[in-house]
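We show some of the complex, not the whole, and keep each chain where it was.
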Amino acid sequence: MATVLIVSPHPDDEVLGAGGYIKKRSKAGDRIVVLTVSGHLPPLYPPGVYQKTLAEAKEAHKILGVAESVYLEIPATQVHTTPVHELNGKIAAAVAKYRPQTVLCPYPDRHIDHRAVFDSALVATRPVGQGVCVEMLAAYETLSETHWNAPHIEPNFTPTWVVDISAEMDAKAVALACFASQIAEFPHPRSVEAARALAMFRGTQAGFSYGEGFHVIRMRS
Amino acid sequence: MATVLIVSPHPDDEVLGAGGYIKKRSKAGDRIVVLTVSGHLPPLYPPGVYQKTLAEAKEAHKILGVAESVYLEIPATQVHTTPVHELNGKIAAAVAKYRPQTVLCPYPDRHIDHRAVFDSALVATRPVGQGVCVEMLAAYETLSETHWNAPHIEPNFTPTWVVDISAEMDAKAVALACFASQIAEFPHPRSVEAARALAMFRGTQAGFSYGEGFHVIRMRS
Amino acid sequence: MATVLIVSPHPDDEVLGAGGYIKKRSKAGDRIVVLTVSGHLPPLYPPGVYQKTLAEAKEAHKILGVAESVYLEIPATQVHTTPVHELNGKIAAAVAKYRPQTVLCPYPDRHIDHRAVFDSALVATRPVGQGVCVEMLAAYETLSETHWNAPHIEPNFTPTWVVDISAEMDAKAVALACFASQIAEFPHPRSVEAARALAMFRGTQAGFSYGEGFHVIRMRS
């Protein structure tokens, strides 16, 4: 049994970016751990908001077969003001505890929390110390935020790895639909239809019906 | 009345890349000229192949409201062996004749003809001589070929301009379907479904239902 | 009447980057709003410094036909330590209030305030919510700071849009000269002569006598 660690800035990013892959690997008998760093917490959001999203995430994780869900509960937009060694330490601790072969992190994009999480995930998975267990480190795309990076000023997502999720597309759509507080109606950029269109685009360009694209950062074999 | 010149390597590229935009501008009363450089001609292809595609193109152009269709009929995969000053001269002549305000060319990608056409279109639209009429030069994406560029070695398409084609999506799909010899069934990377998925992805990320993305090369105003 | 919103890190950046464009659009009857985020304020600068620059900016804005000048008055070099949601919120509020079709922001460069303002402007103009009014988002270059980005490590400015300011060059030069506290004598990198040379270079390369170059980030039509 292999272990996959998905580092997610906020509840729903892991499903947007890797919901199909999570389902595929959990069906194959692998252990999936989702580490969610932040959320819509006070003081910027009223107390109930996060609880609602958390409940949605739990439902989605159940559908996808997530084995363990860990929540760091740092308030949204404050991830980058958390002391760097502290955030790095928490993600490194998860790597040390679960010893994943595969780690997926967010692509650094328009959402400042995504950048901070990307930075810490990169440090925690360096190929020294606890990081030597990691055979694949890749970044997933987060619908809308990733595609709002400034073209040709900031990095722009182009996948180097596409996973066939044709058999998992429906489960991903159902899991996404759990996030009633986050996912809106088409033509919203973060709708189930938009997610399905992206998956069809990524998939067909790689020879599949539906796919999820990743940017391979460091593969070791 | 403004003029739009679409430079297309082969019949169907103009529809894949800009079919919705063509329809939108022709509906608005503008003149659309499509200059097709190459085609599946002898000696690499039997004589009938090109005629079939040509007939399909004519049907598609009618649906989209193309005013003039010009065909240079250079055999496919031999565009880059055509003397450079000759190819440049032919595209420059079209710019001089039609005096377009907007010129769309293919993104330089995996198909070697696309690269040669891109190069010549860039030369023909330099902001001197006949090129001073051009206010917008942009590159369109060609489903599959554009997305098969090697990531991070060759240029990778990221749009800076998205046109709302929600009202033209159906016409684009019908025009694409005309190319029975070129367009295959889903999940083929060059199917109508894949084109629709790409349009939904590009559109939703820009706040529309369906969109076409372009890379702005040179805008003058 | 259309509205143009120029987001400026400090008084004078808006004139360096887009003074000609501002004049051109105001002459055409459009409403120009300049939102200046920061300035040479205490505690790093003595109280009078900012007041002087403010007076200079008001004079320059009058010359260029700026309709509304808004000042957030965050002390220089402290923009990036302002809570992100707060800065984002202030720029988003301006977008919501003025509903601009065109937004110009600084290119992210050597001045840390320029980067923070760029980041917030990008968030405030996402094509959702108040941002759907924005049809053009582009970044202007700020003489010296933009050209001091580390080549090939940080992004380097190359324009995709050049505006003909031949008829506005003199007004831009006069407006720049208002900033006696900021603009120095040639050959200083931030002199009127240097600004004129840049405008002649950008202009002639695009077929004009004088021009202002912009990096198109997101165009929607």
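For clarity, chains are labelled A, B and C in written order, and residue numbers in each chain start from 1.
The rule is short, and it goes like this: a contact is a pair of C-beta atoms (placed from the backbone, for glycine too) under 8 Å apart; a residue touches a chain by one contact, two chains touch by 3 or more.
This one's a predicted model, so the numbers in the text were calculated from it and none came from an experiment.
The complex is a homo-oligomer: 3 chains are shown here, and the full assembly described by the structure file contains 6 identical copies.
Operating definition for what follows: only the chains that are shown with their structure count from here on.
At the interface between subunit B and subunit C, over half of the residue numbers involved are used by both copies, so each side presents largely the same positions.
Centre-to-centre separation of subunit B and subunit C, using mean CA positions: 35 Å.
Annotation for subunit B: residues 160, 205, 207-208 touch two or more other chains.
Remark: subunit B residues 143-144, 147-148, 151-152, 156, 158-160, 166, 186-189, 191, 193-194, 196-198, 200-201, 203-205, 207-209, 215 touch subunit A in the complex. Partner subunit C is touched in their complex by these residues of subunit A: 44, 77, 80, 110, 112, 144, 148, 150-154, 188-189. Across the complex, subunit C meets subunit B through its residues 127-128, 131-132, 160-164, 205-208, 216-221.
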